[in-house]
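The complex appears here minus one protein chain, its other protein chains still in place.
The first chain written gets the first letter, and so on, giving A, B and C; residue counts start at 1 in each chain.
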Amino acid sequence: MKEVKHVKVYNDMTVDELIKEMREGAGFGARRLSEAVDIYEEMIKDEDATIFLTLAGALVPGGMKKVIIDFIENNYVDVLITTGAMLTHDLIEAFGFKHFHGRANMNDEELQIKGLNRIYNILLPNEAYIGLEKRLEEIFGTMDLKEMSTRAFFYELGKNLENKNSILRAAADNEVPIFCPGISDSVFGYHIWSYSQLHSIPINIFNEHKEIVDIAFESPKKGALICGGGVPKHFVALAMQVTGKGLDYAIQITMDRPEPGGVSGASLNEAVSWNKVDKNARKVDVICDITIALPIILASLLTRCKNHKRIKKKFEFYE
Amino acid sequence: MKEVKHVKVYNDMTVDELIKEMREGAGFGARRLSEAVDIYEEMIKDEDATIFLTLAGALVPGGMKKVIIDFIENNYVDVLITTGAMLTHDLIEAFGFKHFHGRANMNDEELQIKGLNRIYNILLPNEAYIGLEKRLEEIFGTMDLKEMSTRAFFYELGKNLENKNSILRAAADNEVPIFCPGISDSVFGYHIWSYSQLHSIPINIFNEHKEIVDIAFESPKKGALICGGGVPKHFVALAMQVTGKGLDYAIQITMDRPEPGGVSGASLNEAVSWNKVDKNARKVDVICDITIALPIILASLLTRCKNHKRIKKKFEFYE
Amino acid sequence: MKEVKHVKVYNDMTVDELIKEMREGAGFGARRLSEAVDIYEEMIKDEDATIFLTLAGALVPGGMKKVIIDFIENNYVDVLITTGAMLTHDLIEAFGFKHFHGRANMNDEELQIKGLNRIYNILLPNEAYIGLEKRLEEIFGTMDLKEMSTRAFFYELGKNLENKNSILRAAADNEVPIFCPGISDSVFGYHIWSYSQLHSIPINIFNEHKEIVDIAFESPKKGALICGGGVPKHFVALAMQVTGKGLDYAIQITMDRPEPGGVSGASLNEAVSWNKVDKNARKVDVICDITIALPIILASLLTRCKNHKRIKKKFEFYE
Partner (left out) sequence: MKEVKHVKVYNDMTVDELIKEMREGAGFGARRLSEAVDIYEEMIKDEDATIFLTLAGALVPGGMKKVIIDFIENNYVDVLITTGAMLTHDLIEAFGFKHFHGRANMNDEELQIKGLNRIYNILLPNEAYIGLEKRLEEIFGTMDLKEMSTRAFFYELGKNLENKNSILRAAADNEVPIFCPGISDSVFGYHIWSYSQLHSIPINIFNEHKEIVDIAFESPKKGALICGGGVPKHFVALAMQVTGKGLDYAIQITMDRPEPGGVSGASLNEAVSWNKVDKNARKVDVICDITIALPIILASLLTRCKNHKRIKKKFEFYE
């Protein structure tokens, strides 16, 4: 048995130094956060591993856009799975609109009158949605829209975004496929439908299955960082279930709890019974706000891997 | 100010008697649960109100199937919005497979070897998935599959199920539309894709928007019982946002918390800023396990409304 | 393996009928709530079992006073362990002051100006505290205050309360000892200190140990319903730890979670490693708001045990 050594903190300490202190120094959440970094580092350095990043929750309003882009641009992720709302918020910012700081206990009736939509302690003005509609209509008009998977559609859209400070654009530039099975459930999805009333947008949502299952089948090893629950978490697990071989590395960050039985709060242990996570996998559940844990993990990884250039997996649909 | 009267309990007390005691008797969660029943009762008795029921989380494994069917068969719901996993579990049981009782701390490696998939304290054998695939292929072969919305597809499927003890069948029999924007993210969705490789299943996922938005536009008043978060919660809110008029009645039951900013834990107050919930709405957040709260709400409503036959809303796509 | 039978709900259903439906019908929280009733029923009918009830959280403001008194008066509890705040709120109401209904999102600055103290969605006027001080000073003057344990002090105080609608009074009337290791941390404790400046109140807080440990030692079997965490939960566990023999029946109701490592959220499984709960114990963790779960459990027990008069354990310090 290894003793708890107690976390030692000093001034000008780097994030990675703190995370390393937590490895043998701390129990509870801190130790798990430290394990998450260790697992991710191993995943990065395992050339066989394909890395999936799932993102749910309002992470763009929450200020995580650059962090997510950094995961992509540093080749720390091969496949992105997210929600329609994430892409909607990303597009809003790509088109020049902003999210703003607010407070959790603002008067929502007054905000409604002012046209400010609240996301906990963040505000998003109505004008962003008006602008989104206009800009999407323009950009859809310039895109080459043929029969395609949603993944291919996001790639085309990403390539057509001028603003490089965007998840969709960074993913396209780096050939990181984006899967979004819940795209229909978003303002973005609503505008796709709206545009499709007069023009053809022949997106086949079900084709995502083939593409992600192919990736899973062809990957000798697989790892995932699961941020939040919902459809993105479920979809990567589904790909594992269908291919009959679970994740070799698995990290989840969530504040949901397991007892009510929903997939969002389900433990990674439970996923072993399904073979969604392999029984020999390195895995850890981090119960933490993603806006706290994710930048910490990234800061630590950037430090540890500064001399290790990971090569991203290539997928045939980009050939 | 009204004083807290303290809940009085007696033997053979009915659920509704307890809920009524909680109205003036209790604070915290009990009072909110009591308010939820009062709001739902008012919603049932308001002839102008269209009622949306959103369902997320593993409620069929959790034993809520009959409760959900009762909501449908008692005309307490006009529109159902759910997840692909919910429909998958419903189909599994419709085809004669079962969920079983387990424990939360079972050994997941052993379960995996035995082919038992764990959902917290519930088990689902692998054979159910094998059976599902076979039966779906058969049933797809008998269906009249033309260009259609997912809602229309679920209606056709529901009509083709022999087993009346099914959410899909009950919804079809009662002409309650089912929306499922995340259908692609499920084993059911995977089998749709799989079947579509050799046969045509021309489902247009984006058409759901038009249908739910039309319903929202045409309803003089709107109410929702939101069970769990995720896509179903977001989709009904989206329909309100797009139509520019929020819910007049809103109840949510969740164990997720608001602080991390995700939609699943977001308060109904926050939804007022978005006009997803009207500022004059009757609304309440119930922080409770759905398997506890939902049967209680139903038991109370059945008692209160036993002499009130609600007439379900009719939608043009059934004509 | 037993199949999940699905909860069947009907009008005028009693609470106990619903709880019985949840036994084989439901998973997740509902099944656990049903198990809690089964375990408590068995505990009541096991003549060897001494029953401990621990109470933390603002249960008097939350409207649970009558429910708690019913547990006492029906002989469902032999030993009560609670917080100083619980006794403070009980005294406030025993002296004729009230708690009032409010809302969770009231303006706290305005409440402060109005002299209304908020406890989530409940309000307590400042005047209650002024009255408490006056009445406690009076009542202390009439009491026979000799060297005693806190348990003995609460018994004397309870006997001196005129209002029968009080936990302290009911416990005294029924010779249910109250332990309150955190008494000092309360307004009540502050007034004890205050009074002791001019008069002698020779309470020995540490004597509680002997008394509860003696009870634990002399009980052939032991069971506990643990409502909330904190000192009350810890103190009953401590008595088990010291006597070297864990609880034979254990039920906890809490909304706290285990991962941060605090005792309040710790699982009953964990308590097995400490021998605070026996490894053969019947035990269940119910993750639920106490104001919802506790009246349900009581309603069910009253129905099941209406023909079973449990005889309370007698303790030597009442002789």
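By our rule, a contact is a pair of C-beta atoms (placed from the backbone, for glycine too) under 8 Å apart; a residue touches a chain by one contact, two chains touch by 3 or more.
This one's a predicted model, so the numbers in the text were calculated from it and none came from an experiment.
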item: Residue among B:P177, B:G261 or B:P295 that touches the chain left out of view; value: B:G261
item: Omitted-chain contact residue, chosen from C:I19, C:A152 or C:V231; value: C:V231
item: Candidates C:E93, C:E208 or C:D285 - the one touching the absent chain; value: C:E208
item: Interface with the undisplayed chain - residues on subunit B; value: 27-29, 32, 105, 257, 259-261, 285, 287
item: Hidden partner interface residues of subunit C, rising order; value: 56-58, 61-62, 85, 104, 106, 108-109, 111-112, 116-122, 181-182, 184-187, 189-190, 192-194, 196, 201, 203, 205-210, 228-231, 234-235, 238, 241-242, 255-266, 269-275, 279, 289-291
item: Subunit A residues that touch the omitted chain in the full complex; value: 1-16, 18, 21-22, 24-33, 58, 61-67, 70, 98-102, 105, 119-123, 255, 269, 287-293, 295-296, 298-299, 302-303, 306
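Everything that follows uses one rule, which is that only the chains that are shown with their structure count from here on.
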item: Chain closest to the assembly centre - both centres taken as Cα means; value: B
item: Intercentroid distance (Cα basis), subunit C paired with subunit A, Å; value: 44
item: Chain centre separation (subunit B, subunit C; CA means) in Å; value: 36
item: For subunit B, residues contacting two or more additional chains; value: 58, 61-62, 119-122, 255, 269, 289-291
